[in-house]
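Removed from the display is one protein chain of the complex; every other protein chain stays in position.
The block that comes next holds subunit A.
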Amino acid sequence: MRWFYNTMASVSPGLCSENALSTTQKAEEDGDTESTSSSFSSSDYNYDLEPEWLDDIQKNGELFYLELSEGEEEAALARVAASQCLSTNHVRFSEKEAEVITEQASTQRRGSRRKGEPALKKLARILGRKRRPSQRKGGKDGSRGKATSSPPASILKTQPGQQQGVTVQRRRLKEVCVYLNPKRLASSPTPLCERGGLLEALLGLVHRPAWTGGQKDRGAVLQDGRLTVHGLIPNSPAIKCGQILIGDVLLAVDDVDVSYENIERVLSCIPGPTQVTLTLETAAPADSAAPSDSSPVQKTKASPPVSQLVRLLWGEDTAELQMAIGHIPHIVMYLSLKLDSTSLQEEEEILYQYPVSEASSQLKGVRGIFLTLCDMLENVTGGHIISSSLLLGKHLVHVGYWKEHNNLLVVGLPAERVPLLSLQTVVGDVVRTLKVMYGSLNSAFCKADHALRLDHFFCLFFQQLIQPWRLRKGSPPPPDVSGSLFLDGLPAVRWLTLPPEIKMEVDTVLSDFESSDFGEMSEDFFGLRRLYVILGSCLFYKSYLIANHLPKENLLDVCLYCQHFCLLPLASEQRVGQLVIWREVFPQQRASGETAPGFSQPQGRHFLLIVGLRHFMQCVLLEAGGCASPALGSPGPDCVYVDQVKATLLQLNALEAAMEERLNVPSAPCLSCADWFLPAATTRDRLDSLASSSPVLSKLAGAIRGSPSGHRGRSLFGEKSRKSSPQRSLSDSGSEGPMDAGSGSSAAPGLSPHSTPDSGRWIGGRRDSLGSDGSGGSAGLFKMPRMKHPNPFYLGTLKKTLTARETEETYNTIKLTSGTENTLFHYVLMETVQGIFIAPTHREVAQLSGSIHPQLIRNFHHCCLSIRAAFQQSLPARGCRAADRSQRSGWGLGPVKEHGVLFQCKPENWTDQRKPAPTMTYWVIGRMLLEPVPQEFYVCFHDSVPEVPVEMAFRLSFGLGL
């Protein structure tokens, strides 16, 4: 692209004049906008004429702008080329959100901002408005291109032969998908004034009108107006797709007839990055003209190159995805409990419903059940209904309920995707997301103009739950459904620990931004009241949270939003060229009014700004009102704030290498692959090959060769496992006297991974066996080591004194389990206070590969669902204390502190008939701690580990600079 701009710098008059005009108009508008919003700085727009996302702002101020990165586009193009795609013809120009904008809307928007501006600008705007209608209409699917001079019919209906006469028999049509990004043009420093116009700039097709009919008859050429390809621009979409040949004639863009006269207009209608289908007439090679080719248009369906998720986020194509799950019963309904029996209107109690499919209509038909149950059961059992199960044919469907005032939200989901255990979490999360976005369920569902957006919202919701593999490329079924259920259901965000210097740098950059000291860009500079107060921000890198300056509840709100729109996986695969999201949000903590005494929450409005650049994504929570100026109407994103976030992200880009390094380093606890523990011959080979490449693994391989039996005699709780290694006996003796100096000294180095936790374990064991008190066992265990070295969670000061090298060494050497082998397979640690959790990075897991290991992780997550459910259900019981519990007849198992399950796995496809398949057993253990910090641990390790999991948990949390 760059090359193209540079080479085409030679300016020629003609078509470019309109472009130049339009860009200046836009710039003026921007200037206008900014001046009313009081923070405009002219210097900002010296070269960058307008932000690409400006057109996508909706009339309510919301913005969802997503642009793919170049790498992603190229990948898409490569796929087009590979599949020889004569692809689908239903690609739309605009995303749904942009579609909402009509001419009226945009003028309204501008109108609302316009107050007493110079007459010249008015004129410019009038011109602009004149031009815009065609643009907007072009953006709409149905009426696309109607504004062009000659009403274009669909290419499919038009017989090209009518125009072409006799040549039609020798020529045939082909369709080519290309990915276009008009925003790229806007960001290019070179103004777009070449004579090729958009055809060259956007598509990369060179068309020289003069050449077509020969120089002699120029008038005929213009009449003809056929767009013959005379050349292709290097690195352009046209040449990358590899199917457009010189000599082809461009007939249509997305089924809109194009000619020399209207091509620029049609192309200028493309508002944002999208995929378009070009219809070209090509000279059929003489030898390949088979009889079957006589039909003018050959169409084959191929998979659309841009991933389904992105298309979904753009608002395209939901029908196809929705069709694929049409037979699976699922529904969301918002029902009114106030029934007006006098009204004759049918279905008036349905305030909102999605989707409309056969299976869901069956659920809709029985909504009477839901209403009746909700109404009645409260009187029977004394609590709101939360779930019910229905059998629809062969499908078991769980229905979750959420009652708000006089309305009832009903969510029906297939049981094979969402087990009953996690239904409540899923429903709770979607309700909270809606509340964050709209304030309350009522305001979300009861406004008519929200319907389209809610359709989109729930389409995403169901797609993610029912067929997540369609959204994410490279994750074929069977998907880790319970994994995403578990991890998304945790009230926490995935955290990536960083080396302290990097962490500090990141924090500094974020703090600088949050101080709102924008220099000459700030409102202060102009002596104005601030537009927004930055409440805080958090930063994601490749879907991991790396810094958070938001209170926990706000963080969870933001994270729920990101999760719902799949922004995190998006960023992790470098799909994001640029992402700008702006919307008003209603933070739930503020809504619920939980504040400290003596502090009253300022009555402000809150806005969420998310900006993503490549792998980074920053979410900023802004407050208007309070100490900033109150927000009126529905303000759109402010360019200054967006640009400041972008600047922050660009600044952080310098740290990308360090973060990549961090991601590449196997982090705190080393992991093992489950396959290594199954003594199959193939596994051994693989291990050897692995070992040759990695010294760490070679040690491990040696250990395995030394003990080839798959099922070792040692066991977690077994007596045999108590045989002490030298290390252990050392530390044991150290800890014989409780908390004596000996154990203290052995623990003092603090980072020696072998001795200290063992002492912790021992004392923990002693404590436990003494049974001093109900919860004392775990608490005591944690108190003891904390006296020796600072708590890992408050390690800040200590860690800063360490050099990077040392820290890295700790990372490398910390091994969760003791003994010669590393037997930890997977872990999740959740820190409830800060609302974060850590787990092995995706890359770490991918490195382990193996065939059993993914199964094991799926199983781990599934089991964690159960464990966490046990924890959750015992929480209310914890509320009321023993005294008043014992009076009641029964109160369940009581508060669960720890829960473990032992699994056995066998290799699949065991063919050897003579020997029984080798087995491997492993534990999945969850533990909930309330002191000193509320935490939940979930670990998965091989059966041969002779330790209590709390020790692992201890080591796990150690070395984390949270």
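Operating definition for what follows: contacts are C-beta pairs under 8 Å (C-beta built on N, C-alpha and C of every residue); 3 or more make two chains touch, one makes a residue touch a chain; residues count from 1.
By our rule, contacts and distances are computed from a predicted model.
Engineer: The chain that is not shown, which UniProt protein name from "Fuzzy planar cell polarity protein", "Protein transport protein Sec24B", "Acyl carrier protein" or "Nuclear pore complex protein NUP43" does it carry?
Structural biologist: Matching "Fuzzy planar cell polarity protein", "Protein transport protein Sec24B", "Acyl carrier protein" or "Nuclear pore complex protein NUP43" to the record, the invisible chain is "Fuzzy planar cell polarity protein".
Engineer: Of the residues listed, A:G365, A:G527 or A:P916, which one is in contact with the missing chain?
Structural biologist: Touching the chain that is not displayed is residue A:G365.
Engineer: Consider the whole complex, including the chain that is not shown, and state which of A:G197, A:P419, A:P468 or A:G604 touches that chain.
Structural biologist: A:P419
Engineer: Kindly state which of the options A:M323, A:V833 or A:L902 is in contact with the chain not pictured.
Structural biologist: In the complete complex, the chain left out is touched by residue A:L902.
Engineer: With the missing chain put back, which residues of subunit A would touch it? List them for me.
Structural biologist: For subunit A, the residues touching the absent chain are 362-363, 365-366, 368-369, 372-373, 376-393, 396-397, 415-416, 419-421, 482, 715-719, 765, 768-771, 774-775, 855-856, 858-859, 862-863, 866, 869-870, 873-874, 876-877, 882, 886, 888-905, 921, 946-948.
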